[in-house]
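Some chains omitted; the rest stay in position.
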Amino acid sequence: MLKMKIPGIMSKKGSDLSKKAGMAPGTIAYVGEARAFTPWIDVIEYGPETFTEAHKIEPDHCPEEDAGPSLIRWINVTGIHDIEVIKTIGNKFGLHALVLEDIVHSEQRAKLEDYQDYIYLVVKMIGIDPKNKEVTTEQLSIVIKNNTVLTFIEDEGDLFDTLRERIRKGNKKLLISGADYLLYSILDTIVDNYFIVLERIGDKLEGLEIRLLTHARAADVQELHGMKRELIYFRKFIWPMREVVSLLSKSETLQIKGNTSIYLRDVYDHCVQAIDTLETFRDLSSGLMDVYLSTLSNKMNMVMKTLTIISTIFIPLTFIVGVFGMNFNIPMFGDPNGYNKVWIFMIVLVATMLIWFKRRKWF
Amino acid sequence: MLKMKIPGIMSKKGSDLSKKAGMAPGTIAYVGEARAFTPWIDVIEYGPETFTEAHKIEPDHCPEEDAGPSLIRWINVTGIHDIEVIKTIGNKFGLHALVLEDIVHSEQRAKLEDYQDYIYLVVKMIGIDPKNKEVTTEQLSIVIKNNTVLTFIEDEGDLFDTLRERIRKGNKKLLISGADYLLYSILDTIVDNYFIVLERIGDKLEGLEIRLLTHARAADVQELHGMKRELIYFRKFIWPMREVVSLLSKSETLQIKGNTSIYLRDVYDHCVQAIDTLETFRDLSSGLMDVYLSTLSNKMNMVMKTLTIISTIFIPLTFIVGVFGMNFNIPMFGDPNGYNKVWIFMIVLVATMLIWFKRRKWF
Amino acid sequence: MLKMKIPGIMSKKGSDLSKKAGMAPGTIAYVGEARAFTPWIDVIEYGPETFTEAHKIEPDHCPEEDAGPSLIRWINVTGIHDIEVIKTIGNKFGLHALVLEDIVHSEQRAKLEDYQDYIYLVVKMIGIDPKNKEVTTEQLSIVIKNNTVLTFIEDEGDLFDTLRERIRKGNKKLLISGADYLLYSILDTIVDNYFIVLERIGDKLEGLEIRLLTHARAADVQELHGMKRELIYFRKFIWPMREVVSLLSKSETLQIKGNTSIYLRDVYDHCVQAIDTLETFRDLSSGLMDVYLSTLSNKMNMVMKTLTIISTIFIPLTFIVGVFGMNFNIPMFGDPNGYNKVWIFMIVLVATMLIWFKRRKWF
Amino acid sequence: MLKMKIPGIMSKKGSDLSKKAGMAPGTIAYVGEARAFTPWIDVIEYGPETFTEAHKIEPDHCPEEDAGPSLIRWINVTGIHDIEVIKTIGNKFGLHALVLEDIVHSEQRAKLEDYQDYIYLVVKMIGIDPKNKEVTTEQLSIVIKNNTVLTFIEDEGDLFDTLRERIRKGNKKLLISGADYLLYSILDTIVDNYFIVLERIGDKLEGLEIRLLTHARAADVQELHGMKRELIYFRKFIWPMREVVSLLSKSETLQIKGNTSIYLRDVYDHCVQAIDTLETFRDLSSGLMDVYLSTLSNKMNMVMKTLTIISTIFIPLTFIVGVFGMNFNIPMFGDPNGYNKVWIFMIVLVATMLIWFKRRKWF
């Protein structure tokens, strides 16, 4: 799980990716956050009329190959940091070394590889951590071989709980369809979750917009910048996802049957819509910096006008009274109305200036 | 109906889309503004020589399948928020579950799906609310099956009144053409309406341009930003529309006949023209922020010059008179022309400064 | 004729386009500037050995179909605002209703439509009004059917005078070539005229550049913005023109013969060159706003430095003399050199400050 | 030869191009700088074993057609401003009227035309004038017909001297290869020269970068703007060149033989590298304006801080001493320590302010 907070992502990402440099290609080395728990395996088997479920079974007892005709088996592995577990399962299903390498490398780009007798997908789940309300990303590897769907997730999560519940409750469409429909259901769940994060960003953007247009504070720029970052990273995850789903929906692999294509096309439409919304948010947020700078300029103008009006009025007046503060024997000192004359002159001067400022629309 | 006012759109959009997360795919759930009225159905049937019309009929009485040879039937459903109504109609016409899901989901992107024996279109109507003069968007779903055209709109509206009137009055071209020509007439009406909104934006842009070039106020930035938003959203709606019409005009489906293609090509040309105008507005408005910032900078320059001229002239003078305000026994106090000499010195100083400012073109 | 002056274009454009909304498709309604004169028709017929010319003939007497073997007939209609005239001619040549609709709609995008037995082109002429030196645009519709070339222009103009003169004088290449070569000659004339407008914009840009780099005034921003507008609109007209000419030069329609392709390719090259020049101007002008803002900033810096130097020097001095203006019995008053000591102190202070400023390169 | 100095290029270019407007297409009219000298022709003939050279021969004596089997003839025409010369040569080689028109039109875009029995190329030479160190551009037209290579240059130049020298000295590869290898050698020379200009721009950019990052002056903005202009024009010349070379290297014309393709591909690689370098320079220079503006802002900040610190300290002090300059009978005047108390108060005040400024990191 990768948190999209300000500095975290980059340094961590960098170090993870560079860790592989120098290793032999095909070396299966875990790249990702350090985790302590022991990975476990859950197995669900279902068909039009049967349903069985097994929790936390040992890797060695993980079933091999297919469950039986018209039975779908979904094997979910929670935790990819124990290389031995991944290797054991990989051997059972005859997965290519590069696939195993990718499964335990949690910094992949979404992709689809067709290995003739099975297909391998990497997708990115994006969600909001219920604890600290931060955006999190997690990598999901999916392998489909005949009627078996293998999924590998990084950490425990409840994203697929509703999907499992639907299987348990015997959702008809699911039960009578093949492994490809289960794949579709998984992808659909993931893409639907993108909109929750987009909604959150949209809400923030809205609040920011109102503040920036009215009384911008320096902290708002930080928030705007943080949001732009989120959008940049989100975009990096979501565009390859669109590609993967597009490939799947056009795919002529053995694993995807014709009548599932229309459903995958629907997921594709949702991906495109998520991208559309994302790009709209990017366009909106890129305009906001300009708005903020103009608000700042406007404020500065106000401040400077105030200073200029006050200075322009009182500096000459101070000079005038300074003149009569000189210790010369100034002729006007003899004039009994001298003091009043000075005041009259000063009042006329100020009035003239105020008219001049008024004409220039300074206030 | 979705109003494009400043913050509204985003939060609403977000929540609508995320509502679907967690539901089983294919679940038909209304996504959109809450509405209270009971949906109703209007049916028009016409042919070269006949015309019948039925208002506000019950969903159960909605006619099934075709009216008869060379008869076109247009069934319009107003209100998509009652799922039962949509399901009833969907069953009558054998529509796919995903189509029904899309019909009641009012936040779709314009798209075209070809289901062999019928085609399904989602398009976006953009108009101006006659009450509050705000830009509104509404989703229109169209299904064409043989000689029947099914349309689903979100709310009551008068956009198609003139089209219905033309049918009633027996527009010859319409009466002798097929369902595809009716589809063309509907799309043509929608695209023509885009230009009304574009005109409004153009008028605003023009007013803004004049103001920003002359005496920009802070409120103008808000208006400019609001207009950019409108353009961003408009663009998001209009580009997929262009794609849909392009696909239709090239389409080789059973529903679109060859001689209607040239008309659809005409709608496509209008779409492209609307996009051209939109992009022109975007180019113009993106230049305006720069203009505004330069106007602001110019104003600031003026303000600062005023301050600097006044300060530069009077601060040294104030120092000079301050010197003679000191309670020392300054030699010049004995000079009877001392006071006049000080004035002469000060006048010469001011004159020198004014010449210096003049040469630098400060005023 | 559409003038590209500051606010005019948009409001007019908007209203024209939205006028069509609500009309039945295929309705032939004039869209464009109001005009009072009666349209007229000029006919030129020529062949290798013959040449006849007829001026201002009635629409009803407009010749139909072809003049005879190896004779080219050029029918030019001046004025498209009288729908009856257009309809009469349309009927004579069997033009499609959509073509007639487009001919009288003066806000089209350049396009090419192939109707099997004739081709229809819309192109944009851009020129400079000899009276007020403003950029004007006019729409030209061209129909080619066998050996007849029909042209429709909005208003009287002298753009094609030299072309007609060449025919009259018996330009050999023109006389022995077909209608497609006449079409080429017309397009060549139009594209050559684009360069006159580009030259004018180039001249303006050059003047502006020199001014902005040296002593920018606020009015220059207005001019820069006006020029950017012109470029935006020019671009909108010229890109579709390029497409049309490209299609023509590759076209395999009956109307364009093989040996004319090479000439059309030449017009295409000129279009591309015009676009190149246009984009170069856009690049140049987009850099100018930055230059202007930096010039402004520089000026501001100068102004502020002046203020700061004067204030920093004289404000402390004023304080010092203020100290000795206090009515306390200050010890130094007893010192006969007190007054001189104060001056020495002040001179040292100013000298120190000047050195400090000098070191920081403030002047 | 076209100099890329600040205002020259545009006005000249504009007028040249617009000169053609109104002329009949195919009219051979010189477009370019006025030149006085009489054009001359140089002929080189070489084969595996022979080499002959003729200087400044008359157009009428220019050899026609091929020199003989396995002999390559290179005819170079210096000066394209005398139309008669061009026409004479054009007739000898049967060149199309449009080719002649293009040869004498020195404002062409690089292009390649295949006229079946010969190919015609326009390319742009870019170099540095050895006299005034300015960037110059010159147009080169090349015609290849069988074993003859015709080149047309605008003015005398030494660009191909080294190439001629290689032929004279009997470079083996050149002597045994065909006319297409000579073409390759010419193009290679031209593209290699692009890098000399790029180097010059790179040097300027480097100097500018250092200055802008440290002590930017207003003149630097002018230089930066001038360099951006050079890059814009360079780009306009070099992209079409890349296209031409790409077409040549893929070409299946009779004039280019298979084994020369690999050499042309090498020239193409150099073109791409030149474009890469150019785009890198563009990216770098576009970042520099931002750097300059931030440097300016920084300086302004410094200036304003200085002003603010001085003003904030001394303006209140001046007020305080002003209070005791009032001619009231202020109680403190009676206090013998009054004067010292005032000083103590003022020193405490200044110290407080300095601490405040220090905490805010103002200095």
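To keep things simple, chains are lettered A, B, C and D as they appear, and every chain counts its residues starting from 1.
As a working rule, contacts are C-beta pairs under 8 Å (C-beta built on N, C-alpha and C of every residue); 3 or more make two chains touch, one makes a residue touch a chain.
In this text, all values refer to a predicted model and were calculated from it rather than measured experimentally.
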4 chains shown - copies of the sequence in the complete complex: 5
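We adopt the following convention: only the chains that are shown with their structure count from here on.
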Fewest touching-chain hops separating chain A from chain C: 2
Superposition of chain B upon chain D: rotation angle, C-alpha, nearest 5 degrees: 145
Interface composition of copies chain A and chain B: same or different, split at half: different
Reference chain C; chain at largest CA-centroid distance: A
Inter-chain centre distance, chain B versus chain C - centres from mean C-alpha coordinates, in Å: 26
Euclidean distance of C-alpha centroids - chain A vs chain D, Å: 43
Where chain D touches two or more other chains at once, by residue number: 325
Touch-based graph of the chains, sorted into line, ring, star, complete or other: line
Those chain pairs that satisfy the touch definition: A-B, B-C, C-D
Residues of chain C that touch chain D when the two form their complex: 162, 166, 171, 173, 184-185, 188-189, 192-193, 195-196, 198-200, 202-203, 205-206, 209-210, 213, 262-263, 265-266, 269, 272-273, 276-277, 280, 283-284, 287, 290-291, 293-295, 297-298, 300-301, 304-305, 307-308, 311-312, 315-316, 318-319, 322-323, 325-330, 360-362
Footprint of chain A on chain B - complex, ascending: 6-7, 10-11, 13-15, 17-18, 20-26, 96, 98, 107-109, 111, 113, 215, 218, 221-222, 225, 228-229, 232-233, 236, 289, 292-293, 296-297, 299-300, 302-304, 306-307, 310-311, 314-315, 317-318, 321-322, 324-327, 330, 333, 338-339, 342
